[in-house]
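Missing here: one protein chain of the complex. Every other protein chain is in place.
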Amino acid sequence: MTNPVFWVGVLTLALIYGSLAMVLNVESGWGGMWDLGVAGLLASGAYCYIILGIDDPDLGTRFVPGLPMWLAWPLAAAFTGLVALAIALPSLRLRREYFLITTLAFAEIIRQIAVIQADLTRGTTGFSSLDRPFDTLVEPRDYNYVLLGIVAFAALVVYLITRRIGTSAYGRTLRAARDNEALALALGKRVNRMRIKTFVVAGVLIGAIAPLYLFYIRAITPQLFAPGITFTIWTALVIGGIGSIRGGLVGAVVLIVFTEAVGLIEVDPQYINILVSIEPFLVGLLLVLVLRFRPDGLISERNAFGTRAGRRARRVPA
Amino acid sequence: MELVLDGVRKVFGGVVAVADVSAVIPQDQVTALIGPNGAGKTTLFNAVTGFDPPDQGTITFGGRRINGLPPWRVAELGLIRTFQTPVGFTTLTVRESMLAAATPWFMETPRGAFGLGPGFGRKGRKLERDAEIRTGEIAAELGLEDLLDVRTDELSAGDRKLLEFARQLMAQPKMLLLDEPAAAVAPANIGRLSQLVRRLCDERGLGSLIIDHNLSFLMQIADEVHVLDQGVLIASGPPEAIAADPEVMRVYLGEQAAEGAGP
Partner (left out) sequence: MQNIVFGIVTGSTLAVATIGFAMVYRTENFLNIAHAQMMALGGFIGVVLVDSYGWNIFAAGAVTVVSVGALGVVVAAVFFRPVRHLGGTVLLFTSIGVSLMLYAVIIALFSTQARFYPVGFGGRYEIAGVNVLTADLVIVGLAFASIIALQVFLNGTGLGRAVRATASNGELARVRGVPVGRVSNTIWFISSAFGAMAGVMIGVLSSVNAEIGWHHILTVLAAAVLGGLRSISGVIVAGLLLGIVMDVSVLYIPSAYRPVVAFGVLVAVLVLRPEGLLAVQRRKEAAVT
């Protein structure tokens, strides 16, 4: 409990997940696109960033581009946007459940490609000990604070971007089309085009967040991008409140602090399995409980958007 | 400018919902489309607005062929419809719904959200301000001004119906297609509705094609009436002539009388 470095790490992770959840909220909460393929986009960004930065021929990969970080980072974001476009074009023709399954399948395909194309990704071996921004400026043991600062700044930027989207005419029409697609079409809204753009924007943002996740994890293997991470981000968003502006961030902090605190419990090594199982159990339990007792999440969309009068208004009998 | 239907036909698995309907509907007058339940009125709207393209026939608006166009394109050309069941944008407030309808497409892009692109700066701000002013005006005319901040799913059925009309009006149509706008609306508000429909037509030349079962409402405001029965257009003419037509009495009014007080 007293170790500040531990809590710095927890907060860093929470802010990364929170940023991802806020982005997910744009496409799913407002755009109505139930995307279960977040892991695939995250993997695209992360691998693109890593591969563009490879400068050591001894790693045995086919390409050794050796691009500097400041170049690889935006390129990774752009590449992820392209991947998102490639996923969106076919998937968005499908109805909600089918969309959900298709995005999940695309994410799995991306992960399997990362396993198989070992000449690019080093397969299940992956990469470790990455360069991190400003890591030459401070002592390694102080770096956690630097990373927290970077991640907090990024989370703030993501928050401002998504808030701007949410309160703009664009966000309003996204929500309108989510509520009633036929009506939006009847008003001349180019619903499909708007959703594709939204999906790509989400892709770019996720691709831009991906390197931060790598700086935190410090190693990359395809297993990182199993569907579990998508479910965790979704859980954070559901707990915080789908459709609200800050919900994803709040939910992620609650979720990650809650589950990581469990890591502090000291147990006999023979009970290690139980310790390992506590985290998924708590995530699951929290998700189930929030859905049951507060299905709108901690912050509801209504509170995020309704005006005071709207919040006060009670259901008028029809 | 006019909406022209030429031999429009729509079949649902053997049921002929609309049978070779041909009609010319001027853009600057109020036209009523009546007929008993299941006559094919809504189906005709769906065919015109691109939601359910016709199996045969052509539809033109202002000389431009519109069948085959997607719904949003038809709407962009100025043909704006309402829906019979007024679901609306459930979680948006009345104000948000009306503003959303008025927003031009170039402001509804990720770029637009950051004030970039064609909606940048003064022009965009002016558009927003105008839309807000019009929202207030239209809401006041329909008696919705106290409900502007209420969410759509919390409105009464009658108010939702009025919102259906007010919202579509915000999209600045060239012609309105109204599917039963007076259904479930309180009698006092029906008066406001008919006044507004009539005034829009007389003062601004914004005509409408209106489906409704409330004949006294329609007969007051319509310049011309078309009667549909089992997909077939059986009569067209001025309201007085239609009211006196024995065939119409038989298929429509007669049935209504037999049913009691109408739908």
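Note that the chains are named A and B in the order they appear, and that numbering of residues resets to 1 at the start of each chain.
The rule is short, and it goes like this: contacts are C-beta pairs under 8 Å (C-beta built on N, C-alpha and C of every residue); 3 or more make two chains touch, one makes a residue touch a chain.
All figures in this text were calculated on a predicted structure; none of them were measured in a lab.
Note that of A:S19, A:S44, A:T80 or A:T102, the residue touching the chain absent from this view is A:T102.
In the complete assembly, the contact with the undisplayed chain comes from A:L287, out of A:V38, A:L174, A:V253 or A:L287.
If you put the missing chain back, the residues of chain A touching it would be 34, 90-91, 93-95, 97-98, 100-102, 104-106, 108-109, 112-113, 115-116, 180-182, 185, 226-228, 231, 234-235, 238, 273-274, 276-281, 283-288, 291-292, 295.
Methods note: only the chains that are shown with their structure count from here on.
Those residues of chain B that touch chain A in the complex are listed here as 49, 51, 70-73, 75-76, 80-83, 87-93, 96-97, 99-101, 103, 105, 107-110, 112-114, 128, 149-152, 154-157, 159, 167-168, 171. Per the touch definition, chain A reaches chain B in the complex via residues 164-165, 168-173, 175-176, 179-180, 182-191, 194, 197-198, 201, 243, 301-302, 305-310, 313-318.
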